[in-house]
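A single protein chain has been removed from this complex, and every other one stays in its place.
As written, the chain order gives the labels A, B and C, with residue 1 at the start of each chain.
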Amino acid sequence: MWAFLGSDVLFFGTLIATHLVYRGQSVSGPTENILDIPITSISTFVLLMSSLAMVLALSGLQRGKMGEARFWLAATALLGSVFIGFQMYEFAEFANEGLTPRTNLFGSTFLIMTGFHGTHVAIGILWLWSLFFATFNGKIHQGNSLEVEIAGLYWHFVDIVWIVIFGVVYLVGAYGAEEHVEEAGHAAAAIFGIG
Amino acid sequence: MAHIAESHANHPGPRLYITIALILGALTGIEVAAFFLEMSSWIVVWILLLLSLAKFLMVVFFFMHLRMDDNRFALLFFAPMIVMVSIAVALLALFQNITR
Amino acid sequence: MAANTGILRRPLAPVGIWAWMTTVDHKRIAVLYGVTAFFFFLLGGMEALVMRVQLASAESTLVSAATFNAMFTMHGTTMVFMVVMPAGAAFFNFLVPLMIGARDVAFPRLNAFSYWLFLFGALFMNFSFFMNAFPDIGWFGYAPLTSNEFTISNATDYWVLGLLVMGVGTTAAGFNFVVTILNMRAPGMTLMRMPVFVWMTLIVAFLIIFAFPPLTIALAFLTFDRFFDTNFFVDIGAGSDPLLWQHLFWIFGHPEVYILILPAMGIVSDVLPTFTRKPLFGYSMIVFAGVVIAFLGFGVWAHHMFTTGLGPWANAAFSATTMAIAVPTGVKIFNWLATLYGGSITFKTPMLFALGFISMFMLGGLSGIMHAVTAVDSQQQDTYFIVAHFHYVLFGGAIFGINSGIYYWFPKITGKMLSEPLGKVHFWLMLIGFNLTFMPMHILGVIGMPRRIYTYAEDMGFEFLNQIVSAGAFIIALSVIIFIINVVRSVRQGEPAGDNPWEAATLEWSISSPPHHYNFAVVPTVRSQYPLWDENANVVLPPALPAHDEPVMPDPSYWPIVVAFSITMVAGGLIIWQGHAIAGLTVIASMGLLGMRAIYGWVLEPMEDEAHVSVHH
Partner (left out) sequence: MARFLKLRTPILTVALMALLLAVLSACASPQNTFDPKSDATDSILTIYILVTVVASVVGFAVLAAMVWLIIKFRAKPGVPAKQIHGNTKLEIAWTIAPIFILLIIGIPTMYWIAGTAEDPAPNVLEVEATGHQWWFEFTYPGMGLDGGDLITANELVIPVGRDIRVTLYSDDVVHSFWVPQLVGKTDMIPGRTNVLQTFNAYEPGLYYGQCAEFCGTAHALMRFRVNVKTSADFSTWADAHNAGPAAPEPGTAAARGSLGFATCSGCHAISGTAAQGRIGPDLSLFGERSTIAAGILDNTDANLKAWIGDVRSIKPIPEGARFMPTFNDGTLDEGQIADIAAYLNSLTAE
């Protein structure tokens, strides 16, 4: 699973890099100023708590407490769904404010990046529900908690990708969008030692 | 997969997880607060970046118990991380001189 | 009953088409990869011959511009993605489990899934030929040209979606081999005692899982651009930049060419010791050089873009990293030569191809270094000099290495020897044809013949050289025909090969050829890099196990092929969706559901079917 996560690092890394590279290039249409920080910070908090639930589910299973494990597994899946709900709401909100992948560059890069992340979260939720039902028909028990551990690794990975997206794209992006384009770029150029 | 099994023993108990989660929540709160404070943009940008890095590392090391497993997994995860970050920095630098 | 998670009963018969379609045995999948790769090699070769006939004479009107452009696009795409990579995969699949003393790869069904995805993706892309929409945008499809505005037919959609499907298959294979090599080695075989080929496979697997995501994303962006008209590379007015495609593609592109060449290097590093009767010189240096190449491979991509005006700083930086990557390659070549020193060399065909590999790859490397220099590259970029360079490295390198591997391991795969005289004729014809074809291209490049032109004016002075090149191409074709004769003849009545015809040293020669489906009767313990050459070799071949206590091997399963089929059909649905939406949507929906159902069937299916196990115990 770590190999898969290593590869996914490249996957999301490229998505985020493309978004950063294209920052400030959109000519027309809404850009970072459309981002609604309070709601997204709540959804970030929800995703963090789902990571906590995931870990509790895993430790419950390892200690053989099936009831606890099932409860936290369901909790993780539900929190995940709440996060997806926020995303859907945010996309709908953007759509009627005129931001779709078609309108401008920011729309394309931002929505497709968060879209791919949302799809990963959805796959995670599906996986969690399958595990949840598997605990009932005896396929998942204390013995093979490794299955749940792998799902846990995947879920935490999806969470830390969101941490990066939230930090870099939402906060740094939305923080007085215009004048930061040069700074982020210069910072990168300075690091790379290019004049 | 033998060595995975015995690393189960030293998994932190639920109490530790909850404290970590609270810390993460607090960090997110600080981030959002910093965002609304009107400090000079340069500091805020660095604060936000550092906070997300801190959260990132905490989750990786504790929730994904990278610290407890043997470091081959760490290599499997951080090697691509280094490659990706250097490529991203190079791309940002290369795209600086877009002459419109 | 629980064992059967699908509608159809699980096939257990070891023979017949159905067994081949549902096989999970790494040896059969290897043969499937090899045969498919060879079929596409012929297809790619024919595309090349059409190009050569058209270019043999100035201003010839034999083939229209559109067809020629489609020929060079598909020749490039086919040779890179459908010939050299699957040929490498064929060797990985067959040899890695045998060389590390394992019974099969870590995830057998995932292995089958990778093959079927590759096959369906390749067929999907080539299917466009029958819809007379053969992709014609060049094998690396630069940005604005691939957008809807500049392409008439949906040929590029076939190209993009075909690559995406194959990419998923290859990445899955990458994970499979990382896990297999790291976890399933025989006791005693530490990382530094693995054969070099296994090391190269590990490096290639890492390169695959780290290089394919940027390509997947670039292709995803292009898919969104073409199907849902977002504007990543298209609407220049709105701020998008076609250079982003070039960057993303070549971030994948350069590690990709190392994915193509490292398997051949691994093969040669394992063939040389056998025919010089002495250990490989500087084993750890070759392995270390491979790792360095892998890392540096991610740092050199913009040497494909020196002429796009990135500015002096970027050109200088990438010029330097490109030169730096020549050092580990040089170390490898010197180590191979040092292996020849002091050996008692026998010139069997695998050895001839290995020597051909070393010499031609070295020439290719040197012609490559020439355009690492930005100044020279501004004259050589997009000319036939570049075509000469990468053919010297890819044909002279990868294809010669793969041929060496075929001649070397054919006895192990089929139990029959390939004929030496025919092999030698094949080698010499291919070597001469190869040099006749690609050496003049260097000169064509110097005198300014640009790349990818379907015709050229009389007074340009290219005609004489192009005639030599075309003649050379036909000699190569002749040598391939001889190879086919050799294979067919020896499959029918080649003399039996025995377990270790070349008295080689690696583990795969310690078992019967063709090996039993469970590979090793008892998993050997390994003490050195050359287990079979040690005096105290304890790898004594126990007689084949009687049927009833053969180790339990994973059973065939039809889920991988179903999932692969449904993913490709979803891509097909996207194409249909362009034509008429409802039909497309129904295809996407139905295939998506089939895929989901198949994944659940696959996950819930136990490795060994109860019926199978109960029969044996």
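Operating definition for what follows: contacts are C-beta pairs under 8 Å (C-beta built on N, C-alpha and C of every residue); 3 or more make two chains touch, one makes a residue touch a chain.
Here the structure is a predicted model, which is why all the values come from computation and not from measurement.
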Hidden partner chain, touching residue among C:46, C:369 or C:552: C:369
Touch criterion as defined above, residue of C:26, C:278, C:412 or C:426 at the omitted chain: C:278
Candidates C:359, C:512 or C:590 - the one touching the absent chain: C:359
Chain not shown: contacting residue from C:340, C:422 or C:585: C:340
For subunit C, the residues touching the chain missing from this view: 64-66, 69, 136-138, 142-145, 149-150, 152, 236-237, 239-243, 276-279, 281-285, 307-309, 312, 315-316, 319-320, 323-324, 326-327, 330-331, 333-335, 337-338, 340-347, 355, 358-359, 362-363, 366-367, 369-370, 373-376, 378-383, 428, 432, 435-436, 439-440, 443-444, 446-457, 459-462, 464-465, 468
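Going forward, only the chains that are shown with their structure count from here on.
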Intercentroid distance (Cα basis), subunit B paired with subunit A, Å: 13
Sequence positions of subunit A contacting 2 or more other chains: 3, 6-7, 10, 13-14, 21, 25, 194
Two or more partner chains touched - positions in subunit B: 1, 80, 83, 87, 91, 93, 95, 98
Complex interface listing, subunit A residues touching subunit B: 2-3, 5-7, 9-10, 13-14, 16-17, 20-21, 25, 37-38, 41, 44-45, 48-49, 51-52, 54-56, 59-60, 62, 145-146, 152-153, 156-157, 159-160, 163-164, 166-168, 171-172, 174-176, 179-180, 183-186, 188-189, 191-192, 194
Touching residues (chain side subunit C, partner subunit A) in the complex: 171, 174-175, 178-179, 209-214, 216-217, 220-221, 224, 228-232, 237-241, 244, 248, 251, 313-314, 317, 600, 603-604
Touching residues (chain side subunit B, partner subunit C) in the complex: 1, 72, 80, 83, 86-87, 91, 93-95, 97-98
